[in-house]
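My structure is below; once you've seen it, I'll send some questions.
One chain of protein is taken out of this complex; the other chains stay put.
Chains here go by letter, A, B and C, matching the order in which they are written, and residues are numbered from 1 within each.
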Amino acid sequence: MQQVFTKAMARNIFLGGAVFFLAIYLALSYDTWQRIPERDHADKMTSAVLRGKYLLDSNDCIGCHTVNGEGAYFAPELANVYKRRGPVFIKAWIEAQPTGVPGRRQMPNFHFTQNQLDDLVAYLQWLSNIDTNNWPPNIQG
Amino acid sequence: MKYQSQKVAKPYFIAALALFVGQIVFGLIAGLQYLHGTFLFPELPFDVTRMSHTNLLIVWLLMTFMGAAYFIVPEEAQTELYSPRLALVTFWVFLIAAALTIVAYLFVDYAHLAAITGNAILPTMGRGYLEQPLPTKIGIVLVALSLLFNVTMTLIKGRKTSINLILVGSLWGLALLFLPAFYFPHDTVKASYAWWWVVHGWVEGDWELILGALLGFILIKMTGVDREIVEKWLYIIVAMTLISGLIGIGHHYYYTGAPSYWIWLGSIFSALEPIPFILLIAFSFKMLLQRRREHPNKAAMLWALGTPIMAFLGAGLWGFMITLAPAQYYMHGTNFTAAHGHLAFFGAYAMISLAIISYAMPLLRGRTANSAAAQRWEIAGFWIMVLSMLGIALALTGAGIVTVILQRAADDPMPFMQVQDKARVFFWVREFAGVGFFIGLLVYLRSFFIAGEYEYASEMKQALAA
Amino acid sequence: MHTEASVDSAQPLPGDFAIWIFIFAELVVFGVLFGAYAFARSTHVELFNASQLTLNRAYGFANTLILVTSSYFVARATQSIKAGRGTACGNWLAAALGLGGMFLVLKLVEFHQDFAQGISLSTNLFYMFYLALTFFHFMHVVMGMAILAVVTYKAYAGRYSAANHTGVETGGSYWHMVDLVWIILFALVYVIH
């Protein structure tokens, strides 16, 4: 019988398909890279914003919270917390941790200085202005 | 087992199972912290429990993949491993590095750990699954290089089967895709975009190739079906994986700041992502039906056939549920994702790992298959774990539904913590299912301590008597 | 004289079956893309109709003629090799490749004009679909040409014969798929409103 389905052909499709779709993905990523700075207002990333971001990362905030829906689902969304709570509440809240309420989920106290709290708030404010295609659906995140 | 050097896989498999136990313990603690927030606080904050849980998962899966590579590559290449000694040294380096990292998580404050490991010079920490400090990440690269050198040299001097080419090729892909872990741009949107190169690239791309290669190997060995047939199916399946999965990465880009065209492109291509899993099921059962021998290791066959089905449920079905942009708009960042993550990681990667261990461990211990008694324990463990994991996934789905109804899609949305209180019953179900899973794991492990090998004669006698 | 007119309705698909799995997968992808376009339009009819008018339909028309003809040449190449004429097969394929090249040039000119006007994937929903669909198809033409180039080389090198022509049919089937998809794409994106 004629060989109608050869392994060599299947392998070529695998290799060709992989290269093909990788090329398309790279082309799209190139375009995305050009778009991101205008969508997230990269020009507004001040040094305070960058310091705040470093604090958020080096304290593993996304180990409990989400940022734009990415992270853990143990604590509320942070990307829109600036709009939900405002800067004063956020700083007071962080300083008041842990609440120690029995049985309630606890957030550690990170012993931030006032400057660090300002940096964090600057970063959270920057986060809240990213164009995320109208996500989250409402202010509760 | 045909080659002495394949023995080096044994410590990898044993360590993998030990780390698996650790993963589940942290999972149970994390589940309890959902219900009782002050449990082990402040000694063990939730984020540390979680990173221990997820990092142990990754390490034990990598351990099995490496062990599997050291077991399969020589057998397929029909030659001894290039350097068994290097493989053994690599094992100890990897195990000690992993253990030290977990210990550091548990006993050193995360920000302090970042400070003392040079995170300020090259920031890499604080991203999901990639929480490891810089020295650990460099260690992972070195371990990967050692593995790649060893298996590639083995492949070069031996027979080049398609299984081996796909396996070694995807191990190279695994190492290459880890490199973006060192790229952490200041721009949060770009950072998230690049983070998925590692995470999506691994679990929805490269690892599926590894899964395919391992499953193909097991099926060839256990069913005796012609290699040509298995391998050409394998190529089509992995081709479909990449065709759907490469642009399918777009389903992570809908609501994280990337341009809106990803909403369309990601939805269309990720809608196709279940196809390779359907093909995998069709392929496995076709091979089973065409089998030319009855392998005595029934437990391994069960794992091998269970993998594509559970992978389809977890990655295909649960993944599809949250992948289309309009649905994800409400489900993004809820326990729907956690449900999908648990079922997919277990169904695809934990199960293929247990499948290759189930097939290889008896051989490494000098027998074709374990005794019928041992296999009964293993099969019982299989069912308890599979059903418990389905329970976990359903409970988390329930919690996700609560969030969507009360918080995301409500006219008068409730705050996060109130919603979490409303979902308590589902977190209880999840915890009980988790305990069930742990029992299943213990039952499974019990099977390793039942001595003796499969006795054809006595089994035959019993079958005739019955 | 029409040997092919003898209808024997029990043959398998022409070429290697593996390419057909791929072709069906690709057709499904394009089908979903077409459907997505149509349903996206149904909520933005004015936008789609207005934006569609800015396209130069003549480019789409010319490219359809080119691709249809190219596909025809490949069909002739398949017939040639079935009759054992390897060089004729190679000539038909080379001509088909040349037309494929023309398609790419024309499409690039069109893309260039679009980009010069500042049109991008993010301009609006219509242009997103227009660019994504045509670019995705463009890549398929490149892919198809790569396959045809290999087949052409082998045809000239005498590697195919009347008895062994699976390779020509395999490459040809993929090329016809590229043609088929463009025919629908042309009607949908350039014409129907």
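Just so it is clear, a residue touches a chain if its C-beta (ideal position, glycine included) is under 8 Å from a C-beta of that chain, and two chains touch if they have at least 3 such contacts.
As a working rule, contacts and distances are computed from a predicted model.
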"Hydrogenase", "Probable sugar-binding periplasmic protein", "Cytochrome C oxidase subunit IV family protein" or "Amino acid/amide ABC transporter membrane protein 2 (HAAT family)" - which is the UniProt name of the missing chain: "Cytochrome C oxidase subunit IV family protein"
Contacts of the hidden chain among displayed chains: C
Per the touch definition above, residue among C:Val45, C:Val109 or C:Ala157 touching the missing chain: C:Val45
In subunit C, positions touching the absent partner: 2, 4-5, 7-14, 24, 27, 31, 34-35, 38-39, 41-43, 45, 49, 57-58, 60-61, 64-65, 68-69, 71-72, 74-76, 78-79, 169, 172-173, 176-177, 179-180, 183-184, 186-188, 190-193
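Please note the rule applied: only the chains that are shown with their structure count from here on.
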Rounded Å distance, subunit A centre to subunit C centre (Cα mean): 40
Euclidean distance of C-alpha centroids - subunit A vs subunit B, Å: 24
In subunit C, residues with contacts to at least two other chains: 18, 21-22, 121-122
Two or more partner chains touched - positions in subunit A: 5-6, 10, 13, 17, 24, 28, 31, 35
Of subunit C, residues touching subunit A in the complex: 12-13, 16-19, 21-22, 120-122, 135-136, 139, 143, 146-147, 166, 170
Subunit C-touching residues of subunit B, taken from the complex the two chains share: 232, 235-236, 239-240, 243, 259-261, 264-265, 267-269, 271-272, 275
Touching residues on subunit B, where the partner in the complex is subunit A: 33-34, 36-38, 41-42, 45-48, 50-51, 110-111, 114-115, 119-120, 123, 125-128, 131, 162, 184, 186-190, 192-193, 195, 228, 231-233, 235-236, 238-239, 242-243, 246-247, 249, 253-263, 265, 329-330, 332-335, 337-338, 407-410, 413-417, 420
